[in-house]
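All protein chains but one are shown at their positions in the complex.
Letters A, B and C mark the chains as written, and numbering starts fresh at 1 in each.
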Amino acid sequence: MDTHTSTRPSARYTEVRQRSLELAAPLSAEDCCVQSMPDASPIKWHLAHTTWFFETFVLETWEENFRPFHEAFRVLFNSYYNAVGDRHPRPERGLLTRPGLDQVRAYRAAVDDRLQAVLAKRGAEPRLLELVELGLNHEQQHQELMLTDVKHMLSRNPLWPPYRAAAATQAAVDVPALDWYEFSAGIHEIGHAGPGFCFDNELPRHKVYLQDFRLASRLVTNAEYLAFIDAGGYQDPRLWLSDGWDWRVAQGRSHPLYWRRGEDGWQEFTLSGAQALDPSRPVVHVSLYEADAFARWADARLPTEAEWEHAACVCRIEPGAAEAHLADNGAFHPRAVRDAGLTQLFGDAWQWTQSSYDPYPGFTPGAGAVGEYNGKFMVNQYVLRGGSCATPGHHTRASYRNFFPAGACWQFSAIRLAHRR
Amino acid sequence: MDTHTSTRPSARYTEVRQRSLELAAPLSAEDCCVQSMPDASPIKWHLAHTTWFFETFVLETWEENFRPFHEAFRVLFNSYYNAVGDRHPRPERGLLTRPGLDQVRAYRAAVDDRLQAVLAKRGAEPRLLELVELGLNHEQQHQELMLTDVKHMLSRNPLWPPYRAAAATQAAVDVPALDWYEFSAGIHEIGHAGPGFCFDNELPRHKVYLQDFRLASRLVTNAEYLAFIDAGGYQDPRLWLSDGWDWRVAQGRSHPLYWRRGEDGWQEFTLSGAQALDPSRPVVHVSLYEADAFARWADARLPTEAEWEHAACVCRIEPGAAEAHLADNGAFHPRAVRDAGLTQLFGDAWQWTQSSYDPYPGFTPGAGAVGEYNGKFMVNQYVLRGGSCATPGHHTRASYRNFFPAGACWQFSAIRLAHRR
Amino acid sequence: MDTHTSTRPSARYTEVRQRSLELAAPLSAEDCCVQSMPDASPIKWHLAHTTWFFETFVLETWEENFRPFHEAFRVLFNSYYNAVGDRHPRPERGLLTRPGLDQVRAYRAAVDDRLQAVLAKRGAEPRLLELVELGLNHEQQHQELMLTDVKHMLSRNPLWPPYRAAAATQAAVDVPALDWYEFSAGIHEIGHAGPGFCFDNELPRHKVYLQDFRLASRLVTNAEYLAFIDAGGYQDPRLWLSDGWDWRVAQGRSHPLYWRRGEDGWQEFTLSGAQALDPSRPVVHVSLYEADAFARWADARLPTEAEWEHAACVCRIEPGAAEAHLADNGAFHPRAVRDAGLTQLFGDAWQWTQSSYDPYPGFTPGAGAVGEYNGKFMVNQYVLRGGSCATPGHHTRASYRNFFPAGACWQFSAIRLAHRR
Partner (left out) sequence: MDTHTSTRPSARYTEVRQRSLELAAPLSAEDCCVQSMPDASPIKWHLAHTTWFFETFVLETWEENFRPFHEAFRVLFNSYYNAVGDRHPRPERGLLTRPGLDQVRAYRAAVDDRLQAVLAKRGAEPRLLELVELGLNHEQQHQELMLTDVKHMLSRNPLWPPYRAAAATQAAVDVPALDWYEFSAGIHEIGHAGPGFCFDNELPRHKVYLQDFRLASRLVTNAEYLAFIDAGGYQDPRLWLSDGWDWRVAQGRSHPLYWRRGEDGWQEFTLSGAQALDPSRPVVHVSLYEADAFARWADARLPTEAEWEHAACVCRIEPGAAEAHLADNGAFHPRAVRDAGLTQLFGDAWQWTQSSYDPYPGFTPGAGAVGEYNGKFMVNQYVLRGGSCATPGHHTRASYRNFFPAGACWQFSAIRLAHRR
């Protein structure tokens, strides 16, 4: 059983809920209100929506004499659950200056009190505990989005203001040469196993046949990606998927999203503001299109999600203390590798796979409205595996399936190469 | 000489600048940050841009050892003055959560102190006084925009929250029947005359030839506009300009911008929140297209700007105490007419004319960068005359030329009919 | 009475209708079918729509036992007459491969026969004659559009194919220096006078007051426009209207529409294909924005439409034999001026004025559905005066008001400067 589910539910609830407020703490009410693009949401909306989730899927069922905190919030903070009723249009989330941040905090406090009361009274009911656990994992996903969404918003400000002051900067290190780990063909199993929590999209565990393959020992570094740029990688359509080339031209892209070339060389926008580009760290905030073009240029390819998961399981690599520490110590930027070994699977950056986000054989969405959680997004999205410096500790695992459209790059998304053996 | 220019410049400066802060007072930092559409700007941006104007066009020239308050503000808060340098893209003004509202207030305070010092030292120099006066009139224009922009922003919130609590609501009154005032053909003069301040677009005063015409005694009321709606006015393309019909279809418009039909009849969004539609008040927030279609349906037409100005001058109607009071008492909504006479020229709502916004014969833009103030907008815009409940007291006059594109309706824009004699 | 209306109606009908077919003669069925942008229409559509006009507004009223040639054509070939019924969407006119060009020719022939029969029988009825005359003038307008629309379509083909082979090319000439004609302030009359045909928008004739002004003796030449380009005119936003600058940036425009810079210097696309740019000819295919920016750079301005018309009338310049010859001899490109005098008013290119297209005082649209001809376009359009090398002979006059949006440049539109005296 996972560490986190061994905690008492009410204590775990408090801890997770508290972390959302801590993530918002460095931000002003203004910072929390604005939406920088339709794909991103305001921090305030994240704080409210995660609360709406508990109110709607837990309190409404388990609380006696349930009455909503505010009738309008049921529409304003519904993300996409059609079975629940109307929703406020996603691109207009940033127009909601009312309720203000204080009111949303009050909403959180009230729902938290009521939920703890429900837990105290009916905390032995398995379905209740399941939904609370789902709500907490849901909130952890939004905690990562809070960081990536606010990073995007701040990046659109010409001042490149920091989310919070830099921790002591890690010096550039000598990164070990890229090594290849070999795996043999055969029938393997992927998907979640064991008693701990997982999302419905990680099930059922099932057999797949994999060919022989090799997986890179670490993520592609900024230095390696710069070599691709310097070799004209952004100017050669033959390296790109057709859609990827169209994306590159339409976006006018010639480097990763948060890079800019200053008088003193390349800079990168981080949650601590502008930093000189560190050649030893992994390149992040690349789209699948960029990852794929880099891989083709490097005479390699991206792994499939099954290959990635199989490698992690075979090598018995799990998100451990170090990764949890990274995520929770607030560096919020991936580190450079210092040591040999199959590294950076968890805790630095999500890794694009070439796998489209499809249902596993026999996939069944969760029952009721929460069944809209995952399955309905299974088209035109690609799977990322691992976990990032913005992923909450104890949230990810080898079977975890993150997914985004091929052009998304505001997540901490990186490149791990694969190869035929 | 106008009242307002008889005031000492430093006192007048303080008074006008203070009013901007008062207008922002009912709003949270969140309310002040958000931009609801590219045409509108955040309140915070208005507060900063009007300050930028004084810093750039006054301090930079007249202050010794001038240094900008913040180098980046020179770009962030430049609206459209190409001669001054780069500008931040207009549709992204709402992304600037930094500087925060507090910093913008500090910016205002610092520039105010420095400007008063300059006035104290060099307040006898005419060009300095001219530019300060221009800056104050510029700020007053933005004061009106602060109200109309925040109204638009709040209207996009499904809660229709008020800007501030309603003053005592005026009861519906019996509006006098519409009467026609007749004016005779001949050569008349329009354009600003006299020593007071005016904008460059009101000059030079010049002769025009007008035909006989008749002007309506008051604005079109909500009741009259409802009759147009009920008669199918929004469904009959023959009543509309071709562009107007395309606009109507593209917008899906079947009533004025801030109306909605509730279970208890029509409601109107006001700066005090939702109100039952008062049939006696003027219809406001209509586009030129709607005004023109209404006029055609009513077998009338809109006046030209020369007709409007001539009528106001002949009848010696000026924005007086009552209007100033309205604007400054904070009702921020047009009143119903109680009395006969040529009424509602000033202080309730701007009135669309059929005149495109063109240069007067012999028009010369102001010298230097401030010459970009007016002239460069003289295409695809239409003139509105009068002044509204959101116009600061002592700001408007008979020769004042307001202008917006034909589809704009977030201003307090209304309909006054005209006719051949 | 005008020359053209002295002709017998049936002969004039034949002559005008025949000319449309002659204009289409150099084109293949493919050339006649394609639509290169929503603003332009296929040649086949022009041929059919002008026929629809006679069928709908003449035959349907005056022919006994009227039955439409083809029921579907009533929708397919209605341009914008809402009073008549449904219309086919304008941007999809190019999708109509059926009816084919042959069928449209058959449609024309059938309507022509029936209309001649009606004329033979009831040709003394004034309203019938009026509508036929309106239909012929309508067709002449479309004859000009056939040339400008096909020019645009061919220009989008990388091969720049000619509409028809070049006539002998006029050699570049020494253009006389630009001279200024002076006109005095006072009350003048504009608008159509006399018994000949005019459109409703040229009426009523009415008084205007004009200030002193000066009008340039000829159009701006390619050489003069090149000087503007070489001086950086397309890179300096201070020369442009704000909308104009946005237009320039959005279009990526750095020279007139049909110019391109080849290895041997500038080339211009003409209806005879690519030609070396002739410095002595008028610059054509410029938008109002370009015309206005050029004028500002040249320290001048564009004339108002009243100034233009007054100048033409005072100087007694009318579209004469020379101009008619130009239009009808098929050069279809403006000539260079050889002689002194107030020249190029008619027959070379339309001339942008600074006047928005507004109703004249007392304007009344024509009765019935034909009342949708002009009035409903009176917003966001600007008046051009004169006539071009593509205007049919005997079609234009001093009071003629052509109009297009400020960004339009696929017409033969040129620049004549004006000035305060």
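Note that a residue touches a chain if its C-beta (ideal position, glycine included) is under 8 Å from a C-beta of that chain, and two chains touch if they have at least 3 such contacts.
All figures in this text were calculated on a predicted structure; none of them were measured in a lab.
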item: Left-out chain, listing which of the shown chains it touches; value: A, C
item: Selected from A:I187, A:A250 or A:A367 as touching the chain missing from the view; value: A:I187
item: Options C:P9, C:P26, C:G100 or C:P365, residue touching the unrepresented chain; value: C:G100
item: Hidden partner interface residues of chain C, rising order; value: 28-34, 36, 72, 75-76, 88, 92, 94-98, 100-101, 153-154, 156-159, 161
item: For chain A, residues in touch with the removed chain; value: 80, 82-83, 185, 187, 206-209, 211, 237-238, 240-245, 288-289, 292, 301, 354-356, 358-359, 361-362, 372, 376-380, 382, 406, 420
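To be clear about the criterion, only the chains that are shown with their structure count from here on.
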item: Arrangement of touching chains [line / ring / star / complete / other]; value: line
item: Centre distance in Å when chain A and chain B are each reduced to the mean of their C-alpha atoms; value: 46
item: Distance from chain C to chain B - Cα centre to Cα centre, in angstrom; value: 38
item: Contacts with 2+ other chains: residues of chain A; value: none
